[in-house]
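The next block holds one structure in the form of structure tokens; read it before the comments.
Note that this complex is displayed minus one protein chain, with the remaining chains in position.
By written order: A and B. Residues from 1 in each chain.
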Amino acid sequence: MPCGDLLDLNDCSVTDWKNLIKLADDIRLNPRDYMHRCEGKVLATLFYEPSTRTQMSFQAAMLRLGGQIIGFDNPVNSSVSKGETLMDTMRIVSNYADIIVVRHPQEGAARAASLYARCPVINAGDGGHLHPTQTLTDLVTLSTVKGRLTGLRIGVCGDLKYGRTVHSLLKAMSRFEGNRFYLISTPELSVPDYCKEILDNAGCPYEEVPALDDCIGELDVLYMTRIQQERFATPEAYEAQRGVFVLTPEKLQKARADLAILHPLPRVDEIDPAIDEDPRALYFTQARLGMFGRMALMLRMLEDDITIHSEREHHLHAAVCSNPRCITHTEKYLSRSVCKDENGHDICLYCEEKC
Amino acid sequence: MPCGDLLDLNDCSVTDWKNLIKLADDIRLNPRDYMHRCEGKVLATLFYEPSTRTQMSFQAAMLRLGGQIIGFDNPVNSSVSKGETLMDTMRIVSNYADIIVVRHPQEGAARAASLYARCPVINAGDGGHLHPTQTLTDLVTLSTVKGRLTGLRIGVCGDLKYGRTVHSLLKAMSRFEGNRFYLISTPELSVPDYCKEILDNAGCPYEEVPALDDCIGELDVLYMTRIQQERFATPEAYEAQRGVFVLTPEKLQKARADLAILHPLPRVDEIDPAIDEDPRALYFTQARLGMFGRMALMLRMLEDDITIHSEREHHLHAAVCSNPRCITHTEKYLSRSVCKDENGHDICLYCEEKC
Partner (left out) sequence: MPCGDLLDLNDCSVTDWKNLIKLADDIRLNPRDYMHRCEGKVLATLFYEPSTRTQMSFQAAMLRLGGQIIGFDNPVNSSVSKGETLMDTMRIVSNYADIIVVRHPQEGAARAASLYARCPVINAGDGGHLHPTQTLTDLVTLSTVKGRLTGLRIGVCGDLKYGRTVHSLLKAMSRFEGNRFYLISTPELSVPDYCKEILDNAGCPYEEVPALDDCIGELDVLYMTRIQQERFATPEAYEAQRGVFVLTPEKLQKARADLAILHPLPRVDEIDPAIDEDPRALYFTQARLGMFGRMALMLRMLEDDITIHSEREHHLHAAVCSNPRCITHTEKYLSRSVCKDENGHDICLYCEEKC
């Protein structure tokens, strides 16, 4: 099992998280102390699908630590991604770079990449599976703007069914004491059962709320997410329900004065731009804090202060993953391994779907 | 009104220009004195249409000051430009960068961008509107190769109707004493009336000249520009007139020994490559000097020595801009503001077309 990779934020302990948050905070307040810390280091950003915002955040983070950057931003332009296995690309690029950030449209691709890289790998999003530095961004932001990660009343609003960002946030925040969740969505886009199980197992109170209006006055944090209109049967169905999801100045009138409004960005229509100048609108601050979170993460990974590793038990039996979006379907050389999840079920090592 | 942006070179005073030219000169002569001046700074080059030459000039400029670079070169590859407003992109990127250079196909886009960025913005070309660092390049070049910006006999040749480069150059050079202009073109592609008004108001003598041959012997400076064959009704019409516009070794025989031949590049057919080795051919030197001009500009903007701001009067009434290429037509959240031009007419704040 490779050490030193960041594939899933849950492979780190809460103590690791707190240390990262503390370090991110110190970097933000004392940037000059860190501007030479990664001198001589090279980051490769290998983006098998474009995600300019995330890529620029990582690049700026490494440059502000004194390191340098190489990489590609689109497979169409890149000979690396044509006719070469992910395995070979990782082996070659880890000769050039000291740390690799991978973004890939297939689920489990980051774990597959980490098996062959000879340097630390960070998952910058593998399909609908995980995006741990977004969750790290959210933790750094909550800690910075609310001063704590405990005892918060957190509303999450939007597409709670497909939004991996929300699932990861719920899982992460359920590990801190005293948080209460308001799951604001329509029945069609409500949180999947496995997320509710996580909250139940952690003993976190939560309630499903049919519209933003119904709970906005109680919230410390409102985490908005994108609604993809394609999720709805018809444009009319979307229009009929958008009142549930869209944050407007009118709705905000009922909110607390210290509400923190977050959004992973990019937004489409979910937040009226008229709110942007409200001091409670902290989604651009969140993007900024994410850069400091990534600086903290890369610094610790490169300085070997941190060893992130999964403690999962592996079985090397020849299971074929049934998830069609799993990386094992295109990268045939991968050993088809399963491991146990928290409940003892066999899951694919890569995409973590049940086998 | 944002301060510290460079959207239009005419927002700077002639004194500002002279200081920039002097600084560019010092950087060129003493590059080692400047190689760490922007250490720790990050430039983002956001190119919504490709312009590799301009982008590389800015990138090399920042790197030679000790700074670093991020950005994108093509909207097709970039998730930033898909489904995200220019406003949101600027807010996010200004979290990562200390200075932003924007190139955009729509007129007024740079001003729109500057309203939302939390760091200085440089306009690297917004459609057919403005391209102030090209004009700065031209000023630095004239000052360096002629030793002065006054008392010059300046020929401008080519498409004088649509070429924004020439319009800006005429406007800028009319602010210095004793310059005389030769406008060399066909009637179809002659200088628009508003440029002649500028020259008239400044008291600059000028004459319209039907062919290069007629005045080349009198010139201190010959500024050549691209002819787009699409401007002509037929290929035959172009061929019939190309003698007016194309510089050949034969025509050059009549020129003064100290003529300076400039061109904003890329050239197509306007200058015969046989001239390239002539010491009067200074268009590649011009490209080099442009890099030093950009170094001077970014250095002063980052060190806060310079505050560039428009003194125009703003009216915030709801005018819809009638220019179909204006950024206000696609970025709907922009306030449709008008301001007054030099003659007191209402013009669109963004693209500066009359409303």
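We take it that a contact is a pair of C-beta atoms (placed from the backbone, for glycine too) under 8 Å apart; a residue touches a chain by one contact, two chains touch by 3 or more.
Just so you know, these numbers come straight off a predicted model, no measurement behind them.
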{"item": "Residue of B:L29, B:A233 or B:V268 touching the missing chain in the full complex", "value": "B:V268"}
{"item": "Sole contact to the chain not displayed, among A:D88, A:E197 or A:E303", "value": "A:D88"}
{"item": "Positions on chain B where the hidden chain makes contact", "value": "31-32, 35, 50-53, 56-57, 59-60, 63-64, 69, 73-74, 76-77, 265-268, 273, 276, 284, 287-288, 291"}
{"item": "Touch list for chain A against the chain that is not drawn", "value": "39-40, 42, 44, 68, 70-72, 77-81, 83-85, 87-88, 91-93, 95-97, 333"}
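What we mean here is this: only the chains that are shown with their structure count from here on.
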{"item": "Chain A-chain B separation of Cα centroids, rounded to whole Å", "value": "42"}
